[in-house]
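For subunit A:
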Amino acid sequence: MEIFNSLLPELIRIVVCAVCGAVIVFGNALVMGYAERKLAGRIMLRPGPMEVGFHGLYQLVVDGLKLMGKQLVIPVNADKPLYMLAPLLAFAPVFVPLLVLPFSEKIQGFDLDIGMLVILAFASINVLAILIGGWSSNNKYSLFGAIRSVAQNVAYEIPMLISLLAIVFMTNTFSLKEIAAAQSPVWFVVIQPLAFLIYIVAMVAETNRAPFDLPEAESELTAGFHTEYSGMSFSLFVLGEYANMFIVCSVATVFFLGGSSGIPLPFFEYTGIVWFLMKVYLLMFFLVWIRWTYPRTRFDQLMNFCWKYLIPFSLVNLLITVVMVKLV
Partner candidate 1 sequence: MKSYFSELFRGAWSLILGLKVTIKAMFSPIVTCQYPREKLEITPNYRGHIDLVKFADTGTHKCISCGSCMRECPSDCIVVEGEKREGVKGKVCVVFNLDFTKCSLCGACVEVCPTKTLDYSNDYELAGYERANFHFDLLKRVEERE
Partner candidate 2 sequence: MDINKVKKQWQGLTTAIEEVDYAVSGYDYNLSLERDKVRDLAVLMLDEGFYLVGLMAVHVAPAIEMVYQFAYHESRCRVMARTSVDENGEIATISDIFQGANWHEREVRDLHGVVFIDHPYLHPLILAEEDVDLKPLLKAEGKVKNVDAIRRKPPEPAPEPKPKVVPEVKPEATKNQEQS
């Protein structure tokens, strides 16, 4: 990557990063789509996809092709421009956070000193996409999904931010690379277990996954905000969801699990990325695992949990951290 720094203009660097980002987004969706279905199958004592390719390996590729070939149905009374804009808005912003993630010490698109803020800012655009999609569909179920999503994401961003803020106080920086590097002897998950737990819960809620999948809640709202979407516009939402999962898990890895640190492997220069992805996918596995274990919460209980438990706990945690940092 240093070679790029000196030899190529910034523009080409951006293009390369964007291509890498696209590879990550689509590759991640393929891997996670397959893994999710396989794991769900295993948990339910069934084999999962088995037909296409060895143990259904090509299932997701075929599904993707199928979705691309499908007609884009636009409801008669939908607000057309917004209806078409929403999936793009859900999908496009996920590239930006990928640029600032430190996959290893050497692989990182841009090392911004406001890296954390960039990620959080762009991750929040997802809510707007859901709101627009749900509203413009002109479907009551979609609207409910959208409203729930907004309330939920706004509420859960607070404990998420506060728990991350505790780490920022300890490291004195917003740069993800430096935060990852600051955990060289011990990971922050050991020092800040409470913040980690709060972040994990908020992370599940942020990505709208079970048990907090209220915007989708298919037994109540059929499919929630994407009830009316079909074909590729639907799959953009799915791609965006998986990419968001990847991003929040990466943030958890960087902030709490030591980023790309790990025992260096002898045969590969960029060992860090292996460790990084391993940690990220371990967290993603956890997300899948809880999704197929629990029933869905109710909306008021979800909000209660946030205001009654998560926010007070994260504030106490932040206070203790600040005091400790001042004293030490």
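Selection rule, in plain terms: all candidates are chains of the complex that A comes from, given by their letters.
As a convention for this text, contacts are C-beta pairs under 8 Å (C-beta built on N, C-alpha and C of every residue); 3 or more make two chains touch, one makes a residue touch a chain; residues count from 1.
Every value quoted in this text rests on a predicted model; they were computed, and no experiment measured them.
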| item | value |
| --- | --- |
| Complex member in contact with subunit A (any copy), out of 1 or 2 | 1 |
| Parts of subunit A lying in touch with candidate 1, wherever the complex brings them together | 39, 41-47, 50, 289-290, 292-294, 309 |
